[in-house]
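Encoded as structure tokens, here's the structure I'll be asking about.
One protein chain is absent from this view; the other protein chains keep their places.
And now, chain A:
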């Protein structure tokens, strides 16, 4: 267990571990709402769309958090505007807008002539997490968890039956953009650990696995966070031990968990379902 010793010994590894555990938790929580609202593609879009904001923040020398939130939310609004005001469907609108944002981000970063930064933003480098990054991640985590806890009712209603929510007076559009803001914040927190390109996996894969395991939303949220945390720790272990990109190992760990759940989930697992069908057919012979 050289990994545990190393964690005890090295400060950078402790920061990496704490940060990726926090990211695992909040990605799981927000991811549940993202997949239940059928917005997986939107998660992918927003995570890519923070790039120009991050780049401009670097240029201006301000904390990249602000730039990321502004460009993420602006893109979310632009996506909604195009799909509501033309015959363009929502997923098409997402494809147009996020690639535009991402491309402008690449151009800005290239102009800054800092390709190493670009590499780290795109693919993450959890072992290089600074103390300030860890505090930002902690701050974001507290905000996200508090928001979901306090507005759980509103998030549940608008995810399950938005029209009913609107009919009794909930500001459904505001809640949508509120969730997009949370999503952007989670993306920013994930930049260091998994990077922009793979954030969507941390949002969707643990939540999807949890979705196959339970019939209750709060349980799904806890399971998704748990799976996110396990993926982060296991991923970090492989990243450290075999010197692999942390984002990739974390994502592959969560994929492995998803595959296990997909096959063995008691109620929705493939194997269980196949067995039930076989048994039923055998009883009819």
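Assorted remarks:
Throughout what follows, contacts are C-beta pairs under 8 Å (C-beta built on N, C-alpha and C of every residue); 3 or more make two chains touch, one makes a residue touch a chain; residues count from 1.
Everything below uses one rule, namely that contacts and distances are computed from a predicted model.
Missing chain, UniProt name from the options "TRAP transporter large permease protein", "Thiazole biosynthesis adenylyltransferase ThiF", "phenylalanine--tRNA ligase" or "Iron/zinc/copper transport system ATP-binding protein": "Iron/zinc/copper transport system ATP-binding protein". Summary of contacts with the chain left out: across A:98, A:211, A:240 or A:258, the touching residue is A:211. Only one of A:77, A:103 or A:167 touches the absent chain when the whole complex is considered: A:167.
From the options A:18, A:36 or A:82, the residue with contact to the unseen chain in the full assembly is A:36. Residues touching the missing chain, restricted to chain A, are 36, 38, 150, 152-153, 156-157, 159-161, 163-164, 166-169, 211, 214-217, 219-220 (touch as defined at the top).
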